[in-house]
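Here you go, one structure.
Removed: one protein chain of the complex. Kept in place: all other protein chains.
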Amino acid sequence: MSAAAITAHAPSHPHGEATGIWSWITTVDHKRIGIMYFLTSFFFFFVGGLEALLIRIQLMRPENAFISAETYSQMFTMHGTTMVFLVAMPMAVAFFNYLVPLQIGARDVAFPRLNALSFWVFLFGGLYLNSSFLFGAAPNTSWVGYANLTSLQFTPGRNVEFWIIGLSILGASSILGGVNFITTIINLRAPGMKLMRMPLFTWMTLVTSFLLITALPVIAVALILLGFDRFFGANFFEVTAGGDPILWQHLFWLFGHPEVYILILPAFGIISDVIPTFSKKPLFGYPVVVYAGILIGFIGWGVWSHHMFTVGLGPIADSFFVASTMIIAIPTGIKIFNWLATMWGGSLRFPTPMLFAVGLVAVFTVGGLSGVMHASAPVDLQQHDSYFVVAHFHYVLVGGAMMGLFSGIYFWFPKVTGRMMNETIGKWHFWTTLVGFNLTFFPMHFAGLFGMPRRTWTYLEALNLETWNQLSTVGAFIFGASSLLLMWNLFHSVRKGEKASPNPWGAGTLEWALPSPPRHYNFAALPRVRSREPLWDEEERKEVEAVTMAEPDREPLMPSPSFWPVVLAFGLALTWILLMTHIWWMPLLGLAVTAVAVFGWAFQPAFR
Amino acid sequence: MLKRAGAMRHAKLMPWAKGLGTLFLMAFLSSCGQDYLQSTINPVTDYGEAIHKLYVQIFWWTMLILAVVWALMAYILIRFREKPGQERPKPVHGHVGLEIAWTLVPALIVVAIVIPTIRTIFEIQRPPEGDVLVVEVTGKRYWWSFHFPELGVTTANELHLPVGRPVSLRLESGDVIHSFWVPQLGGKRDVNPVVSVPEGREPKRNWMHITIREKGVFWGQCAEFCGEAHSLMGIRVVAQDEEEFQDWVETWRTPAPTANAPADAEPASPGTPAASADPARPDTGEVGEVREGGIAHAAIDAYEEDPLVARGREVFFRESYCVLCHAIEGTQAAGIIGPNLTRFGSRLTLGAGMLPNTDENLIAWIADPRGVKPGAQMPGAQYTVTYEGQTFPPLNLNDEQIRALAAYLSSMR
Partner (left out) sequence: MAHAAAVAPDDHHYTSTGLSSWKVGFWAFIGSECLFFATLISTYLVYKGRSITGPYPEEILDIPLTTISTFVLLMSSLAMVLALDGVQRGSRKLALIWLGTVILLGATFLGFQVYEFNHFVHEGLTIGTNVFGSSFFVLTGFHGAHVAVGLIWLLTLWILAFRNKLPATDSLKVEIAGLYWHFVDVVWIVIFTLVYLIQ
């Protein structure tokens, strides 16, 4: 990379950023990419939500046939796959993208074009996965896709192929994103921004990024093994040849458990920035919260077989995973107490971001505690694969991750758009979410306790599960309605919201020392940072804002837009997709596009 | 002013919301009296009770933690809400003592939970001693086969077991991963396909060890997603006292009077009792002379049979290919692909626990298995089925044949 090579060509847009759809397609600006990630994942949130509502309608009555059993399998598979890979992960990445450079005092991420690539690969992967519906062959073997159900023998057809290829494409996006954020956070911090001065959200981004680059390769291999079995007759999960379907479970959960920390740590990071702001106190025990996050990341690698207590691994293995899983509860508990201690003695205000943050703490505790029950292997023998565990993970993922992301949306919307979100709608959104969410998922504890397995299309009337299911269905519609409130609030506020000052919440971290929205280069000159909350010390605030708010005499040269990322994303996606033709030379066409894009990219200077 | 009041109102609402939730919880718990046929908190075996005991312990620990956290939150949300004119609070960056305390206390609770947990793990996985009844459970899409190796009995979907005797279920799948879950018996255990191993090694299978403490009929179902009809793969466990269980075994071994046509009575193989000679007691087999190698014929003399039953038998053996998949002990039907139909008439349900075993349901089932149970692997009147690599053409039975078949099967109690 030849860095400061300002060429003979004048920059095409010397002041501000270009507009128009081509400028968005070729953008390498982390803020625009963040917005695109957000809008895309928000769209998929409603897709996944629709799938959930269809499930809930089907389960409203025993022995119902609102949709067929086959369609139902596709619904719960796609609901899970969509919510995990196309909503929760990319929405967190939207936040990583927009905020991390601003929080650490950088002009962009380390690899802006790679950043764009990650987005386009994600978009193509998500669209491809959902295109399976057009063929009536949406994935249908659950979001965990256990072998040997997924083998050609037991699930012939395209469904599993779509799943393998879709997830492979998405995994690449995540790994590249992880590499980008690790490099950004390690290498592009403003002077004085020591690691232990970074906002907690950036810290959790760093831990999550390490989890991304280590966990995603494991599922990539698992998908390769399954793909080779299906496409090329390999024997990885073929029992007659000595292949073991349980290997799939080990590999999947070696990925899967770090994955759930990938899903929750960003939300923990968000509320670790939100709660201090609305308590007017710094985060209690900042280093401990950081170390707890790192510890969770590490220990998270050692607990995977707590998803496999019913598999028959033997008492010694079971006992080991009981111990490791219980141990990981401790750093999680520590964080909860640190948040509470932050609020203790503070001066609490409750605008919508704080409502969601506090809501997360209350609700996640429930989910965490049902998790403690699952951690006891004998108890889990009853709870595993029942609605009890469905309750557990929705409490931690919706009540935890989603509420954290909602908190972040309300918190940082003013920074991104320069307008405030509507507080009244926000409060309605919060309360209907809380009611709808609890009404949906709390009864599931009982359904599970009373013997309702998960992934079931229907249940017998005699089992007396109808009332619990009806409550859940009603709650689901309330929750759906509350999400419409959010959509309304976003679209309304973007156009008509009250104008926002640079720091409407009185927060302490660096991003609030910039105009709302920030200029396209973020920081004309990088400020020097002297503490964790630079804006909470009067002197330091003045010093920082003198740099960050000043009009520069000339704008810094920023990386130029490029169309190679979208072309390369297309080439990569095409390569995988053409595998579905089962014609050996077709993927080579995709590889050709990929190669052209790689060379085009490599020989295009970043700054033009 | 209004805005702050609103904020206060919201802060105050939170503790109330939580209080209401707790009341809700208690109301729900009190509904435990209801009849939940697959309840996990009403165990009838030693295995189930060990699990339940541990669950109750952990449940109370989690309730304690929840109460502490929520009480703290409620207090904080009310006590520390912003007051007008309030000064900015003093920054507190941490407190080592507190950090240690709230690390240590959870750690101690963790230890208090882990110790009984590990003890229970070893306890429930320990093979029992004494006179253990072994059952080989095979899960297939979408039904269960139960074979008692020491008794020579094979049945399907309805598992009869004696009370008070240690039972060991050996679990194996004939296709994909299933999970055997009868909540009142205890936790579930996965039913995995047996992985081929090189010579000299033992293939691995899962076991479940239980001793049932009370009689009754216990409901269960497959708990690992296995395909289209996963939710329709039910189990019935009929726990009987030892005498009743032995009766059931003997009955199974004895061909039902209507099982064979009088002239076609299947030669009894050595060691099995001859068919009952007493039509007045069709349910119990009379132990006949034990033969050594020779052929014995069932002595059914003038026995007035329902002509529909006879017609059904005709259809079963000659007009369709039922015998390719199904077996009826003591007859020429020896198919192992589908459920064993010996003494089918006495079963409580059909379709693997899906419907009560009535004539009407049986007729509907035979006419269109997939209409009753989408995904069922039994060939229907209109469609072919490919199962385990073989293709089975439509049954092509008309209404009359189906009614007769149902009558035949029902007659074998």
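For this structure, a couple of remarks:
The chains carry the letters A and B, assigned in the order they are written, with residues numbered from 1 in each.
Keep in mind that, in the parts below, contacts are C-beta pairs under 8 Å (C-beta built on N, C-alpha and C of every residue); 3 or more make two chains touch, one makes a residue touch a chain.
Not measured: the values here are computed from a predicted model.
Residue-wise, the contact with the chain that is not shown comes from A:Val544, picked out of A:Val379, A:Ala476, A:Val544 or A:Ala597.
Of the listed residues A:Phe236, A:Phe268 or A:Phe442, the one in contact with the hidden chain in the full complex is A:Phe236. Only one of the listed residues, A:Arg495, A:Arg554 or A:His582, touches the absent chain: A:Arg554.
Within the set A:Ile55, A:Ala138 or A:Leu188, the residue that contacts the chain not displayed is A:Leu188.
Per the touch definition above, the residue from A:Ala65, A:Ile316 or A:Ala525 contacting the chain not shown is A:Ala525.
Set against the missing chain, the residues A:Gln153, A:Thr214, A:Ser319 or A:Ser347 yield one that touches it, A:Thr214.
Those residues of chain A that touch the chain absent from the view are 1-4, 110-111, 175, 178-180, 182-183, 186-193, 213-218, 220-222, 224-225, 228-229, 232-236, 240-244, 247, 251, 254, 521, 524-528, 543-544, 546-547, 552, 554-557, 599, 602, 607.
Chain B meets the missing chain through residues 196-198.
Note that only the chains that are shown with their structure count from here on.
The touching residues of chain A, counted against chain B in their complex, run 68-70, 73, 141-142, 146, 148-149, 154-155, 239-246, 279-282, 284-288, 310-312, 314-315, 318-319, 322-323, 326-327, 329-330, 333-334, 336-337, 340-341, 343-351, 355, 358, 361-362, 365-366, 369-370, 372-373, 375-386, 427, 431, 434, 438, 442-443, 446, 448-460, 462-464. Of all residues in chain B, only 6-7, 10-11, 13-14, 17-18, 21, 24-25, 28, 34-41, 50-51, 54-55, 58-59, 61-62, 65-66, 69-70, 72-73, 76-77, 80-83, 86, 88-95, 98-99, 102-103, 106-107, 110, 113-114, 117-118, 120-122, 124-125, 141, 175-177, 179, 181, 183, 186-190, 192-198, 204, 206, 219-232, 234, 353-354, 374-375 touch chain A in the complex they form.
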